[in-house]
Structures are given as C-alpha cells and as structure tokens.
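Quick one: structure below, then a few questions.
In this view, the complex is presented without one of its protein chains, the others remaining in place.
Per-chain residue numbering starts at 1, and chain names A and B are given in the order in which the chains are listed.
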Amino acid sequence: MSEAAQLAVNGLMSGSLLMLPAIGFSLIYGVLRFPNFAVASIATIGGFSAYVANVFFHWPLPVSIAFAFLIAGSIGVGSDFLLLRPLRKAGIVAAAIGSLALNIFLENVVRFSFGNDLRGLNVPIMRDVVVLGLHVGRQQVFNVAWAATAAIILFLLLKNSRIGKQMRAVADNPMLARIQRIDALQVGNITTFIAMGLAGIGGALLALDTSVDPLLGFRILLPLFAACVIGGIGSFPGAVVGAAIIGIGEEMAAVLWSPAYRTGVGFIAIVITLMIRPSGIFSRQ
Amino acid sequence: MLVDRRQAISSLAALFAAALPRASLAQSSTIELGALVPLTGSGGSYGPSMAESIKWVLQNVNDAGGINGRKLNLTVEDDQTNPDSGVRAARKLIDVNKVVAIMATWASSVTTAVAPLCWESHTFLTTDSGADSITQLPHQGYLIRTEPTTTLIMTKIGNFLADIGVKKAFLISAQTPFAAPAKAVLGKVLASRGGTLLGQVVYDRDKTSFRSEIDLAMKDKPDLIFLDGYTPDVTILLGDLFRAGYDGKKIARGYAVNEKLLSSLPPNVTEGVFTVVPSPEVGSATYKSLAQHLNVTEVDPYTCEAFDQANLVCLALQKATQPTGTGIRDAIHAVSDPGGTVVYGAVDGIKALRSGTRKIKYSGVSGPCIFNQIGDIVDVKARFEQVHNGKPTLFKIT
Partner (left out) sequence: MIHYLLDVGTYVALMAIVGLSLNLMWGMAGMINLGMIGFFASGAYIAALLTTKLHAGFLQGLLAAGLAVAIMAWFIGYITWRLRGDYLAVVTLGFSEFIRLIASNEIWLTNGTDGISNITAPFRSSLSPLAFSVAAFSVAVACLLVALLAFQRLCYSPFGRALRAIRDDEEVAWTAGKNSRAMKATAFAIGGFSSALAGALYAHFNSYIAPDSFLPLLSLYIVFAVTIGGRGNMRGAIVGTVLIVAFTEGTRFLVNYLTFLQPVQGAALREMTVSLAFLLILIYLPRGIFPERMLSWRFAGKPAQ
C-alpha cells in the first residue's frame, strides 16, 4: 500500500512540473485557437535561461526563474509574431505545422549554443525528506511550491484582471469580443507571452529537478499534449488535473510495466480519452 | 669497381622505376587504412584520442620506412556513435578510399552494422566493442577485438564483488544489448560464490530522473548496486541514490565515472564508488610514452586498444604475403599468438621481421593481446578503483 502512495507522490511531483507548460499550451489554444507546439522548445529555452542565470551570473534561484519567465515569454511571442502569425492567416493546419518547424528550429538554436550535454544547476544534492514513510525530494518540494504559486497567480490574473477578462472573452467568442472593441491581436500577444513564460518556468523547474539538455522539450511534448487532451483542451483546471493524471500514470507504468515504456503512457492516455470522452474532463461547451 | 657497377645499375633501375607512371605498377605506392571512430555522439569523448593514437603509430612506422617501402595512409571518419552514419562512413572508406583495414570502431551497434560490409569486401576490422554477439557473426576471420566480452568482464566483476563481501546485489542497466547477458553472467557468478543477484532493472537512457528505478532497486535492501550505464545517466543515478538515502556499496564502469562525472557531483555523493575497467599495462614504458605523446596522465582503455590495434595491423601487414585485408587476416595470429620474440611496438616488430626473426609476439598496452579463433581476447586484467574525496584510487587489479 505504501508503494502505491509513494507512486502517487512521485507522480504528483512530476505532474506539477508538467502542469505549467500544459497550462501555457492550453491557454494559447483557447485564445488563439491553434496548437502552438513550440511550447516544448520554449520550455527548453526556459531551462537553459535559468541555467545561465544560476551558473554563469550566479543569480539566486528566484531571480533565475523570473529570468527564465522573461526570456521564454519574449522569445515565444517574438517568434510567434514573426513566423506563426502569417501562417495563422492561412489556417490552423498551416500554423500547427509551422509551430512544429519552429519547435525544431528553436531546439537546434539551443543545441548550437550549448551542445547536447546535460547541464545541472548549482543546487545542492540533499537527502530526501521522509514523511509518513514516503520519500519526497527536498528540491521537489520547492519546485512544487513554485509551480503552484505561478499557477495561482495566473488563475487570479485570469479571473480578476482586465486583461484576463479580455483573454476569456476572446477565447469564448472572438466575434463578440471584436464587437466589444477588444484588440484581439494585442490580447493574443499578451496571451502568448504569458503562456510561453509559464512554459519557461516549467522548463526551469525541470532543470532544477534533474537537469536540462536540448531534448527537454521533446520529452515533455507528448505528455503535455496528453495532459491537455485528458483535461480538456483550452481549460485551465483541465491542464492541472490532466498533468497530475499523466504524472501518476507514468509512474505507474514505470513500476507495473517497464520504465522504458513511460512515454507510451501519454499516447495510451490520449487514445483512451478520445474513445471515452473526447472533449476531456473539463470540456467547455 | 663492382660496387660502382652495382651502384650504377641500381641507380639506373631506380631512375627507370621513378620514370614509369604510377598506374603501370600493379599496386599504388601507399597502403590505405581507415579509422572509424566516434568523434561526436555518446562516444565522442574517446574518438579523438583513439584516432590520435592510431595516427602516431602509423607516423612512426612511416618514419622508419613503412611496410616494405610503402607508406601507410590513414583516413579517419566519424561514425557519430550511430550505426547508420557508421555504415555510410564505412562504405566511403571501403569504396572511395579503398582501405584494407578499418580500425577502432567503438559502439557495438556500429560494429555490428559495419562488420558485414567488411567481411564481404575482405576488409579487416578491428574493434573495441564489447557485445558478445559481435564475434559470433560469420566474419570468416576478418574481425578481432581487443575489448573483453561481457562474459569475461562480468565474471571478473562478480568474483570481485564476492571478494569484498557482497551478498545481495542489484543491477541497474542502461538499455543496451549488454543488459541481458550481464544479468545472466553476474547472477551465475554471484550464486557460485554464495551470493545472489536480487534483480535487474533496465532503464531508457533518454530520461532525466530515475527515481522509480531506484525505488525498485532498493526495495529488497541490496548491499551493492551496480550502475551499468554511461556518464550522463550514472551522474543522475548517483545523485538520485544519494537523495533516496542509499548507504550501501556502489560500483560502476570506469568509462562512466570519469573526470566529468567526478567534477559535476559533490564528493559526498561519489564517496566509496567502485569502478572497473579492463586494466591497461600502466607500468609499461610504451604506456608512458603514449601518455606523454597524448599529453595526459592516464590513457583511457579505448585509446590503449586503438593503439594496440594499429600496431597489430602494421605487424600483420608486414608479415602478410600481400598487403590486403585477406593478407592481414591470415597473418594476424602469427604476430599475436604466444611464442617467439616479444615486441612492444610496430616499428620494433617490423625491424625484427625484416631481419629474419621467424616469430614475433606483440604485447600491447591494453593487455596481452592474445586472440582466440573467433577473434576474442582470451584474458584480461581488470582494474578496480574506489573513489575517495572525488578522486579515484587504485583498489585492486585481478
């Protein structure tokens, strides 16, 4: 029984890191109505930004994470504006494929700059905390706290701020939003900035948790999408719950099946969701 | 007067030969050799020094007059530690450069892919890949390897573990074809010495955390965990083991626990880790001069093997009836089987052969270099070290 509990804890930990890029992806999907797969490589960029801030500039962790947010958000919205916006005019499919190409491009810019090796941040390796017979990594606890904080801030932003209301308006009904004189373009850019920034924080936390290399984004792409599909694409709470489910699912697969097939979980999860409840748990009508 | 006439005739002959266009000679005047090494990819830290050591051997042989007057020409190709690239590079070496031998392939997957191309084209292949299956291929003698098989090295490791008092061991292996044979051999050896191999978990190298694997490994409280992987994954594994509070013994391969790993982990995480490598002949004069030439204090085992392979190929070429892959194949045992004058380098061996010595035996820096019928080395010394304060220190050589 304690094994199952440990599994759940491990899963929730890894799921909480997946949560932020998943929210970002969902956000862009909801407001801009297209899947921007470049979130994966933006997460990698976030991870490397934190690495550079921490290891080269010797900035403290909170500053490094904020730095990751800014860099990721800027590159995200910049690349979107230059390269993806023209494609959106040609349709969702063109934009989606374009975002895949952009993802490859950005991943290789990272590879060009840093090489393929794993990089670790200057974080002390500490023994786990043991609570009620369950192991939890000390760094993991910090990471979950960071992720939860970012998510809560975003949630409050969406609910209460003017820009948040505008984003929801555009997401729910773009035509009506236009009638209300909401500048869809500006809202879109802000959304992309925030969403990509979140992905960047996600990448930074992943880097803190283990390490960062150019393939970080590719590794989380399928689980990220699976989390959004399960939770209901375009839904904020959906992304959170979906990430938790995927996290736990991957841990279970590692133990029950084989650690090598972990990534198969995302794939199977999507297939099952699409067969049972295609619009996801928190689907919007 | 006789001497003058002889001199005159031989100089005339030389002039005549020089005036002939090269194509009219049956053979070209250089012997082409190839090195297919990982300059990039996961083996990328070894490739460059492997190539350099081969270059050095050939340079020395050329400076001493080459093989029967013919110079050796080396082409180095990068296999990117990837079998597809390896195959393309090998095709180029065989078809375009027309090499008679390809040396120093490192990754087992590359060697497995490239071997058929070699034996089909009668090109001699020397490798430092360890997968048991490689020498089982129908290579018709066109392949030798200087790296011990998994069986050989695992037997040594198993006995060592029993010697240091391990009763319950667990094996965490990277996803490679070595994983299954390693488990089989280690389990058998431990059982024969009164211990048990509790189990094995095989992990996908592409991951950044192995907590679940470690939880599995620690479940039955082993005295020792064997981390059979490469530098990036072993780095993560050691960190995760520390976090999980594991206090038992740990052992890993020497090529994984290298300078990079030791400098990226704090000393308390790596304290006490045992490492194992096939032992180079560290004391020998040749080893020292190789280290000096490469400007390092320690030469990694793969570079030692590449060095030996180059020497063996040169000696076989000298001994062979014709300087082709088939010639090397037929002569290789004659220069490596025990018996005869022992030589430690190609230059000395060539000199001995040319002055009429009937049998020479090359003794290498990576080991004694005695091969069996299918091209495997018959024995190896294993060198066990233990990390203290972030630095490896010699523990035992068996």
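Keep in mind that, in the parts below, a contact is a pair of C-beta atoms (placed from the backbone, for glycine too) under 8 Å apart; a residue touches a chain by one contact, two chains touch by 3 or more.
The model shown is predicted, which means the values in this text are computed figures rather than measured ones.
Contact with the chain not shown here comes from a single listed residue; of A:M19, A:I65 or A:L102, that residue is A:L102.
Considering the full assembly, B:K92 is the residue among B:K92, B:K188 or B:K351 that touches the omitted chain. The omitted chain makes contact with just one of the residues B:S133, B:T326 or B:T398: B:S133. Of B:N62, B:S108, B:T126 or B:S336, it is B:S108 that touches the chain left out of the display.
The missing chain lies against chain B, touching residues 39-40, 78, 80, 82-84, 87-88, 91-92, 94-96, 108-109, 112-113, 115-117, 120-121, 131, 133, 137, 175-177, 179-180, 202, 204. Contact residues of chain A toward the unshown chain are 34-35, 83, 86-87, 90-94, 96-98, 100-102, 104-105, 107-109, 111-112, 115-116, 222, 225, 229, 258, 260-261, 263-264, 266-267, 270-271, 274-275, 278.
Everything below uses one rule, namely that only the chains that are shown with their structure count from here on.
If each chain is reduced to the centroid of its CA atoms, chain A and chain B end up 44 Å from each other. Those residues of chain A that touch chain B in the complex are listed here as 6-7, 10, 14, 117-118, 120, 124-128, 130, 135, 137-138, 206, 209-211, 213, 215-216, 219, 251, 254-255, 258-260, 262.
Interface residues of chain B facing chain A in the complex, by the touch rule stated above, are 175, 201-204, 206-213, 215-216, 232, 235-236, 239, 242-245, 264-266, 269.
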